[in-house]
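A single protein chain has been omitted from the complex, and every remaining protein chain is retained in its original position.
In this document, chain identifiers A and B correspond to the written order of the chains, with residue numbering beginning at 1 in each.
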Amino acid sequence: MLEQGARAAAGVDVGTECVKAVVAGADGRILGRAVAPTRGYFQACSYEVLTAALDDAQLQPSDLTGVGATGFAMNCVRDATTTATEACCHALGAFHHAPHAMTLVDIGGRDPHVMHVDEDGRRVDARGVRRCAVGIGSFLMFAARHLDVAPASLQELAAGAATPASVSSYCSVFSGGEVLERLREGATREEVALGCLHSVAERIVEIGGFSAPIVVCGGVVEFFPGVLHALENLSGVPVRAVPDAIYTGALGAALRALQ
Amino acid sequence: MKRYAGVDSGSWNTKAIVIDDDARVLARAVVRSGADLAAAAESAFALALEGSGFHRADVEAVWATGFGRQSVAFADGSRTELDCHGRGAAFYVQGPMLVIDIGGQDAKVIRLDANGQRLAHRMNRKCAAGTGSFLDEIALRLGVEIDRLDALAAQSTEPLELSSFCTVFAGTELLTLIRAGKRPADLAMAAYRSLVKRVVAMDVLQGRVVATGGVVAYHPTMARLLGQEMHADVLVPPHPQEMGAFGAALAAREGAVSVGPEVPA
Partner (left out) sequence: MTTLKSAATLKETMGRYYRAIGQAAERRTAPVAWCSSVGPVELLRALGFQVFFPENHAAMLGTARSANRYMPLAHAQGYSQDVCSYLTSDVGAYLAGETPLSAFGLGGIPRADVLVFNNNQCRDVHDWFEWYGRTWNVPVIGVRSPRGIDRVRDDDVDGVAIQLERLLPTLESVAGSRLDAGRLAESVRVSRECSDLWEACLRTATHVPAPLTFFDGTIHMGPAVVLRGAPEACDYYRALLAELEERRQADDAAVPREAFRLYWEGMPVWGRLRALSSLFTEFRTAVVASTYCNSWIFSALDPANPLRSMARASLELFIVRSEEAKEAYIERMVTLYGADGIVFHDCRTCPNNSNTRYGMPRRISERLGIPTLSLDGDVNDLRCFSDEQARTNIEGFVEQLADARPVGARA
């Protein structure tokens, strides 16, 4: 239950791999959250996830001041009162946790971005990954299938390797082929799993523009912390992830709805 | 009566087949390749043997083909899948012909002359993958089992276009269409059409066309669409998924020479 006069808003981030929803109070504190894989119609998925987040917060739709939507399919959120770009929402969400100028790296399912945020939380610029290298989530799913593990277990598998097998970063299709080639050549599943995380990190480092402090958000680092380590190794700059990294966009959308 | 066997170690599935001296198929098997190709080859071969009622010692020679042909430790020889799909198709169909093999990771067009000899081949460019892998992603996104995709596409009413050149872009394009509320049946059909378009771009398809590989085995719509594209019937020979393995078994039977380090004939 909300206190008298307290405001809350929901944020829904409809991504290509997962739909995320949060319910946040006016101070930006997350009161409830939910996430589910994006399957079939975005409209149905986003409704279900929003409902689940409200349940988690033990609130009703009528308690909400507004519903912010963002993500690839933001226009599929039926009850949205406001929409904003992913870049805007990620910046808002991350700035809430890290209120300072930063390089913000959003690593989601499709299309990683590197953006610069100034000391007021404003986005200065944003650059995406090269078009051939999109599809981070589907690449990791593909890798998981060929490594005979559930996607959620890929990180655990990778943690068992000392060195990564070489998996390139040029193109998601090529990388998929290389996963198979490395296995055939005798690399262990662990090494290939780690190699996949490195491939993802490489694609992001290639975007360029890395300057400290670097903050990372998005679902990939939540499920695959190995990507974070790989990013640090490759860029040579310390990298930290925001808490609730996968919900950053949704939080930002909720904050927008509260404005 | 002698027996021969072929194992096709593909990047997605491993296929095995046992034939007799008249090239009659005695048994065949398909297992997921997974991460351990050598083990999958053993499994597939064992399964096929079981089905045939014979033991390994009863098999005169077993040859390997496919992506992982070097990993099939027990093989007596190997030929590329370019050879084997061509050889297998030529057993059932009189040339000249084009053999289109659409597998999990790549697609090939193999040109054979009237005697079944290979004249040329084209494998899909690294970039323009038109393969089973793409259909797998579509099925995942639509939330359907892969073996239900063909039946789903049969219910299509609205022609949709997936115009992207490459699997990576097509993936994004598909999501855009889902977002726009397009029907899964129409999306499934659009995916098939997109695959066919990429195959058609690989070579000039004219004359007799024979389709092999796992994709046409599980997605009969593909062969039909290819035929429509060419304004002619596309022939799907028996056991299209195991055609490579069949070709390898034929090679074993013909005692064909392995290219590479000398192998006793």
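We take it that contacts are C-beta pairs under 8 Å (C-beta built on N, C-alpha and C of every residue); 3 or more make two chains touch, one makes a residue touch a chain.
For clarity, every value in this text was computed on a predicted model and none was experimentally measured.
Enquirer: Which listed residue, A:42, A:142 or A:174, touches the chain dropped from view?
Expert: Selected residue, touching the omitted chain: A:174.
Enquirer: In the complete assembly, which of B:123, B:146, B:177 or B:201 touches the absent chain?
Expert: B:123
Enquirer: In the whole complex, not just what's shown, which of A:56, A:79 or A:206 touches the removed chain?
Expert: Selected residue, touching the omitted chain: A:206.
Enquirer: For chain B, which positions touch the chain that isn't shown here?
Expert: 67, 79-83, 106, 117-123, 125-126, 257, 259-261
Enquirer: Touching the hidden chain in the full complex, which residues of chain A are there? Just list them.
Expert: Listed in rising order, the touching residues are 130, 168-171, 174, 177, 180-181, 205-206, 208.
By definition in this document, only the chains that are shown with their structure count from here on.
Enquirer: Can you check how far apart chain A and chain B are, centre to centre, with Cα atoms defining each centre and the answer in Å?
Expert: Taking the average C-alpha coordinate of chain A and of chain B, the gap between them is 36 Å.
Enquirer: Given the complex with chain A, which residues does chain B contribute to the contact?
Expert: Going by the criterion above, the answer is residues 11, 34-37, 67-68, 70-71, 105, 126-127, 129, 133, 137, 140-143, 166-169, 171-172, 175, 178-179, 181, 184.
Enquirer: What residues on chain A touch chain B, complex-wise?
Expert: By the definition above, chain A touches chain B via 16, 39-43, 72-73, 75-76, 110, 131-132, 134-135, 138, 141-142, 146-148, 171-174, 176-177, 180, 183-184, 189, 192.
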